[in-house]
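For chain A:
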Amino acid sequence: MKRGLFSKVVFSFIFTMLFGLMAGTLVFAAPPVKIGALFSVSGPAAFLGEPERNTAQMVVDEINKTGGIKGRKLELVVIDTQGDPAKAVQGVNKLIKDNKVVAIIGPSTTGDSMAVIPVVEKAGIPLISCAAGIKITEPVKKWVFKTAQNDGLAVAKIYEYLNKQKISKIAILTVSDGFGSSGREQLAAHAKAFGIDIISNETYGPKDTDMTAQLTKIRAGGAQAIICWGTNPGPAVVARNVKQLGIKLPLFMSHGVSSKKFIELAGPAAEGIILPSGRVIVANQMPKTDYQKKALLSYVNGYKKVYKVEGDHFGGHAWDAMMLLTNAIEKAGDNPSAIRDQLEKTAKFAGIGGTFSYSAQDHAGLTKDAFVLVEIKNQNWKLVK
Partner candidate 1 sequence: MIKEKRQILIFTLFALIVLLAPLFLKGSYFLNVLVFIGINTLLAVALNLLLGYAGQISLGHAAFFGLGAYVSGILTTRFPVDPWMALLAAALCAALLAFVIGFPILKLKGHYLAMATLGFGIIMYIFFNETVDLTGGPSGLSGIPNLRLGQLIFDNDRNNYYLVWVITLGVMLLSINLSQSRIGRALRAINDSEVAARVMGVNARILKVQIFTISAFVSAIAGSLYAHTMTFISPTSFGFNFSVELLTMIIIGGLGSMYGSFLGAAILTMLPEFLRVFRDFDIVIYGLMLILITMFMPKGLIGGLEALFKIVINKIKGGAQNVKR
Partner candidate 2 sequence: MLSVEGITQIFGGLTALEDVSFSVTPRSITGIIGPNGAGKTTLFNIVTGLYTQTEGKVYLGEKNISFFAPETLAGLGLVRTFQNVELFGQMSVLENVMVGLHTKSKSGIFSCAFKLPGQIREEKTVREKAYRWLEFTGLVDEADIAACNLPFGKGRLLEISRAMAVEPQIILMDEPAAGLNSRETAGLAELIRKIQDLGITIVLVEHDMELVMDVCESIVVLNLGKKLAHGTPREIQEDKAVIAAYLGED
């Protein structure tokens, strides 16, 4: 009995303290600016969502530490979409109606982005997607922007290089998920303009563990180079299988594997592979004159300090989205419509994924210079000049 009373007293004491604390912050500080985030932190696209969430949280913490935007703190509300469009739609509704956010960054995948677009368009809340699908901003939607580079830009970068090397007959091997099928479309769409002939067109499943059958078929087809489009771990298997089969053709990968994890998984088989990537993985190798260098180093070093691992390409999308958004909030305040108008005025913003210039006709904001080509040498990235 006594003990019960004691614990009750303690409990109510703690409760009052907590309540007081909360009330205190509510009364004395200006209300925080709420930003929503939709990332696929779990599920098959967790490799995108996790660094993106980490990055967004890091940016918010940094800004709050230095006093927020014009004295107002930021509050980030993260919702995990699990890569499921239905959960993304529920999430975006919650962000808009319940959390009353002024703008949203994410989602991580094209599918999730396409699913939430009708909702934000109707509610009139700006959204900066971190997914690459070209459909997201083409045709232009009033409230939707994106930071991830269009897959077409990566394709163009590879094709340009192939032209230089006088290679015109290629084989493509793409994964049968959203990333791979978008790549497959773009590879086919740009081929003609570069005078390139796709003579083998193969796919593999995201969970496949052996691609020798497809590669054997490709070898028999007589291509001069192979382009593989996928995200880990598939391309690592492809790299190993290429080595096993003794195929001597140059192997290209997509920006989907521009993380150290790929080199780790593919091991020695990664040597000599060339892929387009954002500048982030070769930040240190960029010339001093590079327009983005400062942003790149600040992101890479900041991320390493907080999370002990190197920031990657995907986290970079969230960094860009957060930066673009906070810049706009700084200038336009916390009105969603004003934020949108301000975002559209963004010009020559040096981000991680490239230099962004949005306009009424272009909500993707990047050119093919957003990508650089890197080669894997001695288990590390090397900028191809």
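A word on the picks: all candidates are chains of the complex that A comes from, given by their letters.
As a convention for this text, a residue touches a chain if its C-beta (ideal position, glycine included) is under 8 Å from a C-beta of that chain, and two chains touch if they have at least 3 such contacts; residues count from 1.
Please read these numbers as outputs of a predicted model, since none were measured by experiment.
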Practice task
Have a look at 1 or 2 and point out the one touching chain A within this complex.
Solution key: 1
Exercise for the section: Going by the contact rule at the top, pick out the chain A residues touching candidate 1 in the complex. Expected result: 41-42, 44, 80, 82-87, 89-90, 93-94, 96-98, 110-111, 114-115, 117-118, 122, 133, 135, 176-178, 180-182, 203
